[in-house]
Structure formats: C-alpha cells, structure tokens
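Can you keep this structure in mind? I'll have questions shortly.
As you look at this complex, bear in mind that one protein chain is not there, while each of the others sits in place.
Then we have chain A:
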Amino acid sequence: MSDRVTIGAPATPASIELVQTALATLWEQQPGVTARDRMRFETALVEVVGNVVEHAYALDQGTTPGSRQLELEISVDDSTIIALLSDDGRPADIDLGAVTMPDPEAESGRGLALAIAALDDLRYVHADGRNQWTLICVRVRP
C-alpha cells in the first residue's frame, strides 16, 4: 500500500485534473481515510493548486504559459494527511491571516478561504526562491 505520491507538472489548469486523478489512486490504496477527510483535503488541495495556477498566469505575463513548474508531495500516515506544494514562480504575496470568506454574492475570492475552512492548518512561505505551501488535515477516527 502506497502512502505517498509525488507529482511534477506545469502550473496549468490541466494539472488540477492530474492532481485529482493521483488523489483518487491514493485513496484507493488508503481505504481507511474517511470520506469526509478525503473531501476536505481534496477541496483544499484543488483550491491551493488553482491559486498557484491563477497567479502563474497573472504574474508571468509575457512569459510562456505553463513555464512555471509545480512540485507536489502528498503523504498519509495514521494521524495526518499532508501535502507539500511548491513552485518556482515569483513570490505570491499572500497573507493567510488576512483571508476572509467573501459574501455569498461574490463571484470570486473564495478559494483560499475555503481551503483554510476545510483544513486543520494551511501555511505559506516564500523560501529558497520558491513559493511553498503546506496543507495539513488531521484525520478523524471513524
């Protein structure tokens, strides 16, 4: 049973499909993870990857789309599910402490607020020339 998956891919919307397919395979090999934990982890991961992809397009104007590379490692143990996500793009300039859920009438701006709500911990740093995200889901005992 594999308890770890790693992915390297360009920062494009298509990579979201790649991440979700890899997660589906991981869940098959980890049947002990509850449906609720799968859903909240997948929700948060898709939002964070989506945020990285969006910023890759917004910040890298003039360069080739998809030239920014994502590195993702997901690991599962008895108590936690953790994703480490990094990319080589410009600093994302994000203050997670200032993120709030927009009004229900808003058409955008929910992504990181949703990720924070779904996870037990979300961290972002820019270090060693990379944007680095850590997503932590503390597993609920069935």
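In this text, a residue touches a chain if its C-beta (ideal position, glycine included) is under 8 Å from a C-beta of that chain, and two chains touch if they have at least 3 such contacts; residues count from 1.
In this section, contacts and distances are computed from a predicted model.
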Among "ABC transporter permease", "Germination protein, Ger(X)C family", "Anti-sigma factor antagonist" or "ATP-binding cassette domain-containing protein", UniProt's protein name for the complex chain that is not shown is "Anti-sigma factor antagonist"
If I consider the whole complex, including the chain that's not displayed, which of A:22, A:114 or A:136 touches that chain?
A:114
Hidden partner chain, residues of chain A it touches
13-14, 16-17, 20, 35-36, 39-40, 42-43, 46-47, 50, 53-54, 101, 104-108, 110-111, 113-114, 117-118
